[in-house]
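Scroll down for the structure; my scribbles are underneath it.
The complex appears here minus one protein chain, its other protein chains still in place.
A and B label the chains in the order they appear, each numbered from 1.
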Amino acid sequence: MTPVLEIDGLSGSYGSIVAVDDVSMRVAPGARHAVIGPNGAGKSTLFGLVTGALDAGSGRVLLDGRDISDLPEYARVRAGVTKTFQQPSLFLSLPVLDNVALAVQRAAGVGLRMLRPGHRYRNVHRTAVDHLAAAGLFERRRDPAGTLSHGERRQLDLAVALATNPRVLLLDEPTAGMSAAATAHFIELVVALAPRVTTVIVEHDLDLVFGVATHVTVLHQGAVLADGPPHLVRGSATVQQAYLGDGVVESLFY
Amino acid sequence: MQWLTDNFITILDGVAFGLLLFTIAIGLSLILGVLDVLNLAHGALYLAGAYLAVQFFTGRVSIWVFLLALVMASVLGAGAGAGLAFMMRPLAGRGHLDQALLSLGVALVLADLISAVFGNDVHTVSPPGFLSGSPQLAGFTYPVYRLAVILVGLVLALVVYLVVERTRLGALARATVIDAPMVRAMGVDTRPFVAGIFAFGTVLACVGGVLGAPILGAYPGLDQYVLILGLVVVVVGGVDTVRGTLVGALVIGQVEVLGVSLLPRYASFLVFATMVVGLLLRPGNRMRVAAS
Partner (left out) sequence: MTATISPARTSAHAAVRGGWAGRLRRVLPVATVLAVAVAPFGVTPPVSSALTRMCAFAVLVVGLDLLTGVAGLPSLGQAAPFGAGAYAAAIVATRLSPVAPLQLVAGAAAGGLLAAVIGWLAVRLRGINFLMITLALAELVHALANQWSSLTGGSNGLVGLPFIRIAPAGPPLVATGYVLWYVLAVSAACVAVVVVVSRSAFGRTLRGIRDNEGRMRALGYATFWPKYLVFCIAGVLAGVGGSLWVAQAQFVSPGSLNFEVSALALMAVVIGGRGTLYGPVLGAALVVLVRYELSPYLAGRGMLLLGGVFILVVYLLPKGLAGGRARRSA
């Protein structure tokens, strides 16, 4: 089965610091693919390289078998790869609804239309409202995004990303700072996304990862350390050592 | 080679003008590079210095009067710089555009005040007595004053280079260009630092005005001329290195002077064409669209 997303020998550096080192990875369609690793392992950078937000030194990115490595970021997003941001990145002065509508209207191809007032694009409006409702933010739709709490901004950020209709959604530490209830809600959401949307999740919450993921890749110092089904990765001594160093290896994953 | 000999005077003029431009542009460049503030009042401060020269350089001007004028320009400039830094502080959270707008308001107010006090006439200023005259120089006559400007400009470039590269203030400035939040996180109290950088830049503008008065004169609208050229130098030379600004200033100075002399119809284009070429050739530094 063709992987929906394939990363082939991808590398990227900040000046002389190699952040991502020859990483290869295959994401199966409909998978919930987790990327884990200690801090500084290059996980966020990897996402940036995949979507084109950062320039790769070498390597390829393939979406449904098609090489998108030469496409600029916006083109990759149109092709179907979207990522969220570690810190919610929103349009703070615009109403919550507009934040989502911007994503929807672009997907609908009406972003440059000048004649009709924005809200008269019924389909765009309805789709945006639906996304908001699913995120539990319907009541806040007219408030400027800047007035939302941090948790609400995270939810909005996710709703905006989903509104781009991605094939592959890269979630960068989506549950950081979330309450248990919000995390549970988030898990439901991610599970419901398959098989239409494939998710790749960078996470630190290992309970979540091993509860939800169908496949796990471990990064360490920019390179792939382990890659496989959760139960195999869990038991790997090299992975445990990477997290804990050379000290006493206590049980980390159980 | 013949062309060089024929135009030697003009080329020398270009060097003098370039170094004068450097005086102006380096202040602008430091404030922009280190503090991320576009000081649109820079030209008006130059103008203030120029009118200061108008006041001082009348009659017999001894070296003491000249130095006094420079000192006064420095004091004026430092005060203006500290004042601007103080005015900018409440706007720090509001982004760089608001700060640039504030400097625009100050520029317009200052220029109009100068107009109110000195009128709208075009003033020409003679070089101070001890620097006037045009001695013979290898078969050419050349004004002493311009040679003095070249000398002062080179000394200034050296001083600025040493301050930026060798002193703690300079190290802080360079660090701030690279990573301002980190510098703040290191506990450096930014307020006197900001005021210091501002004052350094504005002193250079005012002093430049005094130095440049015998060359450019003083008249309403000169502030805009100087500001534009300063901006072009900043665009061409970048804000990251003193050397870049110096090279940029020398290039623009040369283009402007040679242009006016050889191709007067196209002089303005040459300067801006240089700017466009500079923009296209150096996509790095300030002009790069950062992938965040």
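Everything that follows uses one rule, which is that a residue touches a chain if its C-beta (ideal position, glycine included) is under 8 Å from a C-beta of that chain, and two chains touch if they have at least 3 such contacts.
Not measured: the values here are computed from a predicted model.
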Which residue of B:I11, B:A82, B:L101 or B:V247 touches the chain not shown here: B:L101
Residue among A:A34, A:A103, A:A135 or A:M178 that touches the chain left out of view: A:A103
Subunit B, residues in touch with the chain not shown (by the definition above): 32, 36, 38, 90-91, 94, 96-98, 100-102, 104-106, 108-109, 111-113, 116, 224, 228, 231-232, 234-235, 265-266, 268-269, 272, 275-276, 279, 286-287, 289, 292
Contacts of subunit A with the absent chain, listed as residue ranges: 51, 53, 72-75, 77-78, 82-83, 85, 89-95, 97-98, 101-103, 105-107, 110-119, 121, 124-126, 129-130, 133, 138, 141-144, 160, 164
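One rule holds for everything that comes next: only the chains that are shown with their structure count from here on.
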Approximate Å spacing (C-alpha centroids) for the pair subunit A, subunit B: 48
